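Structure incoming, see below.
One protein chain is absent from this view; the other protein chains keep their places.
Right, subunit A next:
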Amino acid sequence: MDDVLAPDLISDLPQSIIETILTRLPIRDAVRTSILSSKWRYKWATLTQLVFDEKCVISSNDRCKVEDSLVKFITRTLFLHQGPIHKFQLTTTHLQCCPDIDQWLLFLSRNDIKELVLELGEGEWFRVPSCLFNCKKLTRLDLFRCEFDPPPSFKGFLCLKSLNLHQVLVSPEAIESLISSCPLLESLALSYFDSLALTIRAPNLKYLCLEGEFKDICLENTPLLVAMSVAMYMTDDIAEHFEQSSGCNFNRFLGSVPRLERLIGHIYFTKYLSIGDDLGRLPVTYVHLKVVELNQVSFEDMKEILVVLRLITNSPNLRELQISGSSNTLAAIDAPDLDFWDDQCPSDCTFKQLKLVKMTDMSGVPHEMEFIKFLLANSPALETMSISPCVYVMDGRLNMLIELLRFRRASAQAEILFIQD
């Protein structure tokens, strides 16, 4: 077939389709299309999504060279670009503090940027310039390893829906005021902060993800929160702070989230919740809570067990429960207060919707077994209960199995799976 006579297959497709195709290419390939033919010269230039990473430039061992190439590539792309830029993403370990980034942000702030993702390298953290705070149309902001310092006159991002700050140096007041001044904020993720004490007021917040050392979190105004995932690390002074704290963390954290559907807690989350005075009956019932996952629950700590019980007994529609234990087996073997389960444990609660229970890292200590017994006895709709023993427990497995066999099951179709690794 003579190529000269064959019709051009693709250049006459509507620009929207061409852009769809180009958006799916890595930025380098997309820009290269400019030399395909005269029609293709500027097809890429109106792309509204620009995603840059180290694959844009030729890799080499010379770090400076890669940095240089990347900077030049991005600058030139921006310079040749026409029209609004809605999404700008830069993920690199090579660039850190670089004056070009300031210029790019200035350029973007003039081009209606809506989504900005800056993931920069280790080393000296990039100081976010003030032009970022002029991006009025920003709906998504992801910053990794930056210094963030809003000017006093900053009134918030009025369109911001998603905020993700990961290893960002910013004062707690600034974060609090940033969160409260973004009225449309739906998704918030804060990770790797040091000893952060935070009150979150976000009337539209739906998704919350926290990870790091948090001294104090209070969800003051988050009525629409649907899902949250919290991983709390502990340091010595946070532990000390906890010891002196008197407010009830459980209430402060979970007291006003009536619409919660998913709760995931990692590391010291249950411990965090267990601190403070127990104010008795919870004011709120988690009617929508369907999935609860709590990791590293220490069953030798009665208070943590109470937290778990409190949570699940106030969730009538709970469907899925996942608990991983982190019991100090020596302490847990003693198991004081074992009679709690017979005496004080609420016996009238039934988990009517609970279908799946997964217990992992079980050591077979008394409180763990009592908890499993409690669940089995009160879950008429249970379908699967899977138990995975902790890898360090080799001898006690047989005993665990023997005990498990004896437990009464409220659900006739419940399957108990004992998962050996």
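The criterion applied here is as follows: contacts are C-beta pairs under 8 Å (C-beta built on N, C-alpha and C of every residue); 3 or more make two chains touch, one makes a residue touch a chain; residues count from 1.
Rule of thumb we're sticking to: contacts and distances are computed from a predicted model.
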{"item": "\"Checkpoint protein\", \"SKP1-like 21\", \"Histidine-containing phosphotransfer protein\" or \"Response regulatory domain-containing protein\" - which is the UniProt name of the missing chain", "value": "\"SKP1-like 21\""}
{"item": "Options A:Thr77, A:Thr139, A:Gln296 or A:Asn378, residue touching the unrepresented chain", "value": "A:Thr77"}
{"item": "Residues of subunit A in contact with the chain not shown", "value": "3-4, 6-11, 13-14, 16-17, 20-22, 24-26, 29, 31-41, 58, 68-69, 72-73, 75-77, 79-80"}
